[in-house]
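Every protein chain except one is present and positioned as in the full complex.
To keep things simple, chains are lettered A, B and C as they appear, and every chain counts its residues starting from 1.
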Amino acid sequence: MNVRLRLFAGLRQVAGFKEKVVTLPEGAVVSDLLGQLPSSIVGRTFYIAINEEYARRDTALKDGDLVALLPPVSGG
Amino acid sequence: MNVRLRLFAGLRQVAGFKEKVVTLPEGAVVSDLLGQLPSSIVGRTFYIAINEEYARRDTALKDGDLVALLPPVSGG
Amino acid sequence: MSPTKLFEITENPLSQDDILRRVSRADCGGVVTFAGTVRGTTATDDGERGTDFLDYEAYIPMAEKMMARIGDEVMERWPQVKAVSILHRIGRCEIEEPTVLIAVATPHRGDGCFEACRYAIERLKAVVPIWKKENWADGEVWVEGPRQPELVVGDEQ
Partner (left out) sequence: MSPTKLFEITENPLSQDDILRRVSRADCGGVVTFAGTVRGTTATDDGERGTDFLDYEAYIPMAEKMMARIGDEVMERWPQVKAVSILHRIGRCEIEEPTVLIAVATPHRGDGCFEACRYAIERLKAVVPIWKKENWADGEVWVEGPRQPELVVGDEQ
């Protein structure tokens, strides 16, 4: 299955891309996706959103999901 | 001495005047002025201001003072 | 100093953008504004009570002086407050229009801007000489606020 990986703010800047498609085996969870992150962002703190909702590392993924990695927010 | 007596809001409406000059003997205090109020406003609740500052019934008056009678405020 | 007054009684419609400009400062990141607006309907124990419009009257110079004093009290109680402005309208005010605006600016939101703004509206309703008259198609009445224990009553029944 394919999921879209989207990065924001400092993560996007460090990784050098905003969005890419990642191919994963059926049954993959968020952790499996995180194992394929570019080395430039490994070790940074972020939260996970799937289809615009906060999610966990063990949340199951399905084809077409939009997975966003969110640095700690600083709005306001 | 002469002081100006000014009324506001409901007091002004009931008394039928906004301001008038009252003549008082030298040494008069606010209570002496209140003894000369028109009967239409006797018995109503109000606060006293002399020259734009809250005052007391025993505050001494002097010639030219502006004495205002203020119904309980309802701004905001 | 800016020529714009921070404490003002006015016959003109009030603007929240205007009061924000009056208190904005480069060292402040948080501004709390309270707007008191004209209620057209008020829920009471006897059901809903309506108003057509309000008229406000003020003892203008004393009201502006008392509002400035409330600003001083705020700066004394919340030393991190950098600016306070209080504007009150007089004359005819329609339903939903703001009749009073109070803005308080602080460096950060936790520096007392919420508490100071709440304090200021309570003080205004206690001591600033302004009165409202409720108007209906068939009548009008001057509203008298609650008695203020801190003030000396001049006369009463």
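Note that in this section contacts are C-beta pairs under 8 Å (C-beta built on N, C-alpha and C of every residue); 3 or more make two chains touch, one makes a residue touch a chain.
It should be emphasised that the depicted structure is a prediction, and the values quoted were computed from it without experimental measurement.
> Going by the stated contact criterion, tell me the shown chains that border the hidden chain.
Its contacts among the visible chains are A, C.
> So which of C:Gly91, C:Pro107 or C:Gly145 would be touching the chain we can't see?
C:Pro107
> Mind listing the subunit A residues that contact the chain we can't see here?
Here the touching residues of subunit A are 6, 8-10, 13, 30, 34, 37, 41-49, 52-57, 68-76.
> Contacts of subunit C with the missing chain: which residues?
On the subunit C side, contact with the omitted chain comes from 15-17, 19-20, 24-43, 95-96, 98, 107, 109, 113-114, 117-118, 121.
Just so we're on the same page, only the chains that are shown with their structure count from here on.
> Report, in whole Å, the distance between the mean C-alpha point of subunit A and the mean C-alpha point of subunit C.
That gives a centre separation of 49 Å.
> Need the CA-centroid distance for the pair subunit A / subunit B, whole Å please.
Roughly 74 Å separates the two chain centres.
> Averaging over Cα atoms per chain, report the distance between subunit B and subunit C in Å.
25
> Do you know which subunit A residues sit against two or more other chains?
In subunit A, no residue touches at least two other chains, as defined above.
> For subunit C, which residues are shared contacts with two or more other chains?
none
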